[in-house]
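Take a look at this one; I'll ask things after.
With one protein chain held back, the other chains of the complex are shown just where they sit.
Chain naming follows the written order as A and B, and within any one chain the residues start at number 1.
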Amino acid sequence: MTEYTDKIKEIAKRVLTEGKVEMVIGFREGSVPMMNQPHYATSAESVDELVWDCNCGLNLANYITDKKGNIGIIAKGCDSRNIVTHVIENKIKRDQLYIIGVPCTGMIDHQKINAMFDQEILTVEESGDKITITGNGFSKTMSKQELLTENCAVCTHRNPIEYDELAGDLVEEQKDVDPYASVTKVESMSADEKWNYFEDLLSPCIRCYACRNACPLCYCPTCFVDESRPQWVGKSQDPTDVRTFHLLRAYHCAGRCTDCGACERVCPMGIKIREFTKKLNKDCLELYGWEAGLSLDERPPLDTFKTDDPDEFIK
Amino acid sequence: MKLIKIDQQSWAAGIEKVKSDYRVFGPVKEKNDHEFKLLEQNEMPDVNCQNTRLSPKSIIYPQSQVMFTYSLDESKDDCRIMKEVENVKSPMAIIGVRPCDALAFPIVRRNFDSPEYQDTYWIKAYEATTFVGLACNSACGTCFCTSAGTGPFGEEGLDVLMIADGDDLYAKSITAKGESFIQAAGWTTEAESAVDSKIDELKTAAESSINSSVATDKIKNKTILELYDAPFWEEEAFACINCGTCTYVCPTCWCFDVQDETHGKSGIRMRNWDSCMFPLFTHHASGHNPRNVKYERLRQRFMHKLKYYVDKYDNGIQCVGCGRCIRLCPVNIDIRKICYKMNSFDAESCVCEATSS
Partner (left out) sequence: MKNMLEHTGIEPGRLHFSWISSAESTKFVDVVTKITDEVKALDPANKKYVKTEPKVD
């Protein structure tokens, strides 16, 4: 991954020096294994902090919402789709951005990897398609493919959709993956089983709202759970209120979600939050043939009306 | 204080025995991680747990807690009168509290049990609880308890400290409450005197396994405004998403929000944990928000823990070095780094020393 990092630095230095952008948003190395931190460089000198590896799973489109000025941003496939969505939704203008596209081979799942070992992990190193995990008295090398986050493992848009320049050669897109396997599983359950499945899924939730806040789609000035006049939803740990939050948040992402996995990655309780959004993604694909963030010129299905929109549910 | 030896058999028997006198909580592995849970019959606390994902604070101070009930029925005499819910706590024991988490209780007590205010809900739960600690024989990379007022064998906040040596456990009662707990468990075998030196060895080894620290010595002598106006807050807050993870997993964060919920003609007044990371935390009724942007909220969290608390109580920092916020922050904001910046910040030259690696 050092090639990517070097190329990113070279491009970032150039666009900053040329005055094309005022800042370049990327990642810097974190203080614990598998945790890179979103960061920005404003001068050619500060560019050296930027890195790129398999721990850049957060979605950087989250950091450009309503920003003024010209911005450089490093974007893997999903980030670029969220940038497209941002542009469509008027959260930023395309000509404010210099997009440094990064063809992506997937990000590793720090929660899964931490859970694999009883002891603390001290270093995680990436070399080609191998990951070496080392701790006190153990070291294990595994294939990166096995360690990918669930959304990366089923991703079919690894290459950036929209970019000004690439930091590496385009990669082959994954075929023969079923992004909706877990949705299909839930669909086959009875109503009670479904209810209990989601009850169990959400039981650890502490309502920290990390899922909402890491999501580039969640940019409302005041979220509905934070409204107090009227107060739409209770603030306690009551299961109905917790479920209301997750269900409504998912609806707000309908036709907009790119399955970047940021919500799941940031959850301190390890909740599989994508179980909600994935169902809506599947419906959007089946009903409207739509996947979010693939084109700057097409309006999303939920803000357009077409005479051939499916309407079997209306009696 | 004499040291009691507990072998595996009497450990299991003792835990079952105390369950008739106490509601016993302990770390239990659920899905991928350990949490403190009320132990059922024949359920044992997992002493091999390094530490739980969430701190044990919620046992004393639940995330959502009902304080009052009320009626809005005009035909009743007690209409619109807040009635305190029954607040009697039967004895509880928390087994396997790590010394860092134990120190958090006396820290939080300064807020909930002060000469000015006594929070009856917190105090009753706290007083009903016996804290049975478990010394750490080895630390995580994110542990920095030895520079946060305690250590892997720290006793502050505990009634009993247990030390694990292979399959054996040793228990040392620290308070009268602890003595009663050991008696209730029926643990009576005194350890041989040679064990003392063995425990000293374990303690030294544990302390030397901590390779992370924070320096806070210079923060106290800086003025609030110097630190408040320091230039590094915006940069450090860039990645922050303003979620409540750091505050909710923190054993020393105590802020709450009071909410009324009415159903028909009856209702409850409850409190829920709140977080200074949320914009709503300081949102005034007028619409004004004194901490309107995210770096102001991030600054508040660290200034409270490392400066305001220090100045107000003159008793160390409001952090016990458990490292949870470092491990669980979704965007890797590291209190050790912020602490370093605050401590080394020189307002006159307006620079922080370069961060040590």
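Keep this in mind: a contact is a pair of C-beta atoms (placed from the backbone, for glycine too) under 8 Å apart; a residue touches a chain by one contact, two chains touch by 3 or more.
Remember, predicted model here, so these are calculated numbers, not experimental data.
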Hidden partner chain, touching residue among A:Asn55, A:Ser236 or A:Thr258: A:Ser236
Which residue, B:Val66, B:Ala128 or B:Ala347, contacts the hidden chain when the whole complex is considered? B:Val66
To test your reading of the contact rule: which positions on subunit B touch the chain that is missing from view? 62-66, 261, 263, 266-268, 270
Of the residues in subunit A, which ones touch the absent chain? 183, 186-187, 191-199, 234, 236-241, 243, 247, 250-251, 254, 276, 279-280, 283, 313-315
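What we mean here is this: only the chains that are shown with their structure count from here on.
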Centre to centre, by mean C-alpha position, how many angstrom separate subunit A and subunit B? 32
Subunit B-facing residues of subunit A, complex: 30-32, 35-40, 58, 62-63, 111, 114-115, 120, 122, 204, 206-210, 212-214, 226, 228, 234-238, 265-270
Residue set of subunit B touching subunit A in the complex reads 31-33, 50, 53-54, 63-64, 140-142, 238-239, 241-245, 248-249, 257, 259, 261, 270, 272, 275, 278-280, 326-334, 336-337
